[in-house]
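This is the structure I have questions about; it appears just below.
Heads up, one of the protein chains got dropped from this complex, but the rest are sitting where they should.
Order of writing sets the labels: A, B and C. Residues in every chain begin at 1.
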Amino acid sequence: MTLDSHIHARILIACKDQPGIVAKISTTLFSLGANITESAQHTTNPLEGTFFMRIAFYIPRIESVKEVIQDAFAPLIKQFSMQFQLFLEEERKRFAIFVSREDHCLLELLWRQRSGEIQADISMIVSNHPNHEQIAQQMNVPYYYIPVTPEKKLQSERQQLQLLVGKVDFIVLARYMQILSPQMVEQFPRRMINIHHSFLPAFVGAKPYERAYERGVKIIGATAHYVTADLDAGPIIEQDVLRIDHGYSVKEMKAVGRQIERTVLARAVRWHVEDRILVHDNKTIVFT
Amino acid sequence: MTLDSHIHARILIACKDQPGIVAKISTTLFSLGANITESAQHTTNPLEGTFFMRIAFYIPRIESVKEVIQDAFAPLIKQFSMQFQLFLEEERKRFAIFVSREDHCLLELLWRQRSGEIQADISMIVSNHPNHEQIAQQMNVPYYYIPVTPEKKLQSERQQLQLLVGKVDFIVLARYMQILSPQMVEQFPRRMINIHHSFLPAFVGAKPYERAYERGVKIIGATAHYVTADLDAGPIIEQDVLRIDHGYSVKEMKAVGRQIERTVLARAVRWHVEDRILVHDNKTIVFT
Amino acid sequence: MTLDSHIHARILIACKDQPGIVAKISTTLFSLGANITESAQHTTNPLEGTFFMRIAFYIPRIESVKEVIQDAFAPLIKQFSMQFQLFLEEERKRFAIFVSREDHCLLELLWRQRSGEIQADISMIVSNHPNHEQIAQQMNVPYYYIPVTPEKKLQSERQQLQLLVGKVDFIVLARYMQILSPQMVEQFPRRMINIHHSFLPAFVGAKPYERAYERGVKIIGATAHYVTADLDAGPIIEQDVLRIDHGYSVKEMKAVGRQIERTVLARAVRWHVEDRILVHDNKTIVFT
Partner (left out) sequence: MTLDSHIHARILIACKDQPGIVAKISTTLFSLGANITESAQHTTNPLEGTFFMRIAFYIPRIESVKEVIQDAFAPLIKQFSMQFQLFLEEERKRFAIFVSREDHCLLELLWRQRSGEIQADISMIVSNHPNHEQIAQQMNVPYYYIPVTPEKKLQSERQQLQLLVGKVDFIVLARYMQILSPQMVEQFPRRMINIHHSFLPAFVGAKPYERAYERGVKIIGATAHYVTADLDAGPIIEQDVLRIDHGYSVKEMKAVGRQIERTVLARAVRWHVEDRILVHDNKTIVFT
């Protein structure tokens, strides 16, 4: 087996759990000459639960490989009423980064993408501030400065949508401090990732570090989640925390918080790019 | 210096911050022949903040040592309007453990006390369930089974108070699943420690694991705090967390959660016993 | 499906990786009417690697169910030269705890077993010290005090072996501070778990905390591993760490270290009991 003669693909499956699913799926893959490299599954409930599976595999490079795989699975998809998604690693995803004034999450994503840890292309950076233009230029990424004011918010979103349409597969809100309209969010269901600078569901909304300071918590955190119409209530992808103590000012909490924010967001983006995330009942199944 | 000829003491100080406090305190201790073993301080704000200090020291064993120390500090206490607390290590604190059905926090406290990690005496175990009597007997701790029903809750509390009065310096609610009345709470200001089975302020109140499961969080936690009249809103002493993933059922979350609960509670109790905790503005300063 | 009419079973498989294995295994399980509840696999290398799999499943309760499953897999075992292990959950494992003076790991195991987190039976406690007899009695576990001296070490081991033979499936060295002879170790290949009080491979051998103190490390840890003839060099099952700082004395390092030791050991024992551990090339594959 060589990389040239083979394609690396991934399928994501969701359906009602019932005996024999894994047998049928793996037999189908075997019939296609696939060589499984990763396989993970999850059932929400031993009885009448929902079944989720992610399989990554090498398959001989043939013409119309996607159609061939899709056709082979067609009977199963019908029989089990499967939600079935197929991805080829060589069809790289493209994403836009939305960012406001703070650049730590932006820089982290640019760096991880350049180092090959995030295997996707950054199509553009969109910001309501002009000040990241230089770094965008250095990285050869188009930079769009679109100011946002309460009055012309929808107009700004229309501008953003025009830039995005057909150009991106998903969006990362990398400390973008504007609340998007439900209409905007609807355009990217399960394809818009936000980093919230608190350990959700604690401190939903504005100024989480200030409120964490006020409450006197001993641990602060960050949460990456898919954006839904409800503020900070979408499916959580990843969270992490750091210990603090009584000696931390709000400013110091923000400084250490930045480290968690960028780490958590980078992990979530990577998992999204590698098709490791399924969503069910406003919760994520993450096959790491 | 030998242990026999010396006493180990601790002072806790709180007052408005101003230049010269540390100089005066340390000079006073020097004049008493004290040998400082630990010293920590904190100021809430560089300008017009509140100053907090904990000092542990050995002092030659003399008659009426508490009065001697108190007298030496009297001028400072007056000059700086200090809140001043003095503790001798050899005057061991006594506490009661309140517990309902689940025994993991109870066992942890019993074990840590027996191993010497918690240098205080357990005066009694109070429970609204009869089922920990055997372990109490084995550990030679009096066990009081006081059933609690909504109707006769205040009556049960009166019974509890009669047992407690003069017998304990503080109370630990080690998964005691009854909400105490404000009148009961008032009897033990900053002297009643509760373990809440979530990462506060997330999931205040009942069934935190069920709600964490529902929300799909990736990290669960526990919080030890002083009890105030507001449910789960008292000063946080300690928190810790553990990673979970989509595969955890509520039952499994409870199982791993128990490990955090008992660790976090044991740390909080130890710090309270060692006079490491000061409270200010509903937040704790913990000198570890 | 009900618990009464079904049996919960687990199989562990290891063989040379090749296409079609998963298809064959899952088809075989489907033919037996099995309902898979957990499944995990690992391949050491995409090309010519070794394949490992653990599957947990419910199967209808029939006569001689082990033989039936074994027979169904016989052709695969032959075709793929599989190492194949089958376990029924209801056939509970039995183990012995070896312990010296310190009781924290012993107590943790007793507590986790009693609370149902470790689903196995404790057949006996063996110690070179007499001082845990009371706790053994309270827990209704036979306690054997077998002193060990350098001269009569092999004689003591013969005594231990007589007690163990036919009575235990595995052994846990819960801070047993005697080095066992290779002959003794050989009797329990991959079935003797030790807790070492350091982050291996740092501080192999005696007095790890003292040496960690000497070296000035900022993190201390504990390691659970299967015992082999080479001291502290067997396959690592689990490790964990805690931060310390310059203020920790050796005594304080030991105190916090005890918390990691008992947690790490309890996890390792649980995984062993649930057949989650495979060994390959002196390393473990742990399907959690």
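We adopt the following convention: a residue touches a chain if its C-beta (ideal position, glycine included) is under 8 Å from a C-beta of that chain, and two chains touch if they have at least 3 such contacts.
Note that this is a predicted model, so its numbers are computed, not measured.
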Candidate in contact with the missing chain, chosen from B:A40, B:L86, B:I146 or B:L163: B:A40
Contact set of chain A toward the excluded chain (per top definition): 104, 107, 111, 115, 117, 138, 255, 259, 263
Footprint left on chain C by the chain that the document does not show: 42, 199-203, 215-219, 221, 235-241, 245-247, 281-286, 288
Missing-chain contacts mapped onto chain B: 1, 19-20, 22-23, 26-27, 29-30, 33-37, 39-41, 43, 46-47, 58
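What we mean here is this: only the chains that are shown with their structure count from here on.
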Copies chain B and chain C - rotation angle from C-alpha fit, nearest 5 degrees: 180
Interface residue identity across copies chain A, chain B - same or different by half: same
Rounded Å distance between chain B and chain C, as computed from the means of their C-alpha atoms: 37
Shared-contact residues (touching 2 or more other chains) in chain B: none
